[in-house]
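Below you'll find the structure, written out as structure tokens, and then a few comments.
With one protein chain held back, the other chains of the complex are shown just where they sit.
Then we have subunit A:
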Amino acid sequence: MQKSRFVSGLIGAVALVSLTQCFTQKKNEGERLYAEHCQSCHLEDGKGLRGVIPPIAGADYLENHRNELPCLIRHGIEGSITVNGVEYNQKMPGVETMPEDDITNLLNYIQTNFGNQNRRYTLNEVQDLLNLCPPHQH
């Protein structure tokens, strides 16, 4: 009796821990992906590097090019772009292996943090946009 109570208690505790961990991780997924793939260049505050790496914080590009962003994350971008009136030309590598749900989480994190208050994406929307990616070299 004593033992089975202990076992069930243990199972309950394990379940609780794994559940909460699951939730916290999901909640922070966008932040984690940002730290892993974006932060070294766009920096912790999302401000980029003056003149060299465009900001994410308060960037008009996120709204003006909203539909291109999923492809941009996956395949990268090369050539000149203008963000908040400043021209940048630094190649950004893509993350070809990033799954669609991660891209969605990452973009939603970017669109709603760093002072940004832009519309979120649904997974379906990101999937549709990824199907329309322009031809790219890889």
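Simple rule for what comes next: a contact is a pair of C-beta atoms (placed from the backbone, for glycine too) under 8 Å apart; a residue touches a chain by one contact, two chains touch by 3 or more; residues count from 1.
In this text, contacts and distances are computed from a predicted model.
> If you look up the hidden chain in UniProt, what protein name do you find among "Molybdopterin synthase catalytic subunit", "ABC transporter ATP-binding protein", "Ferritin-like protein" or "SCO family protein"?
Of the names offered in "Molybdopterin synthase catalytic subunit", "ABC transporter ATP-binding protein", "Ferritin-like protein" or "SCO family protein", the one UniProt assigns to the missing chain is "SCO family protein".
> Could you tell which one of A:53, A:72 or A:98 touches the chain left off the display?
Touching the chain that is not displayed is residue A:53.
> Which of A:41, A:81 or A:98 sits in contact with the chain that's absent?
Answering carefully, the residue with contact to the hidden chain is A:41.
> Write the list of subunit A residues that the hidden chain touches.
Counting only subunit A, the missing chain is touched by 40-43, 47-53, 88, 91, 93.
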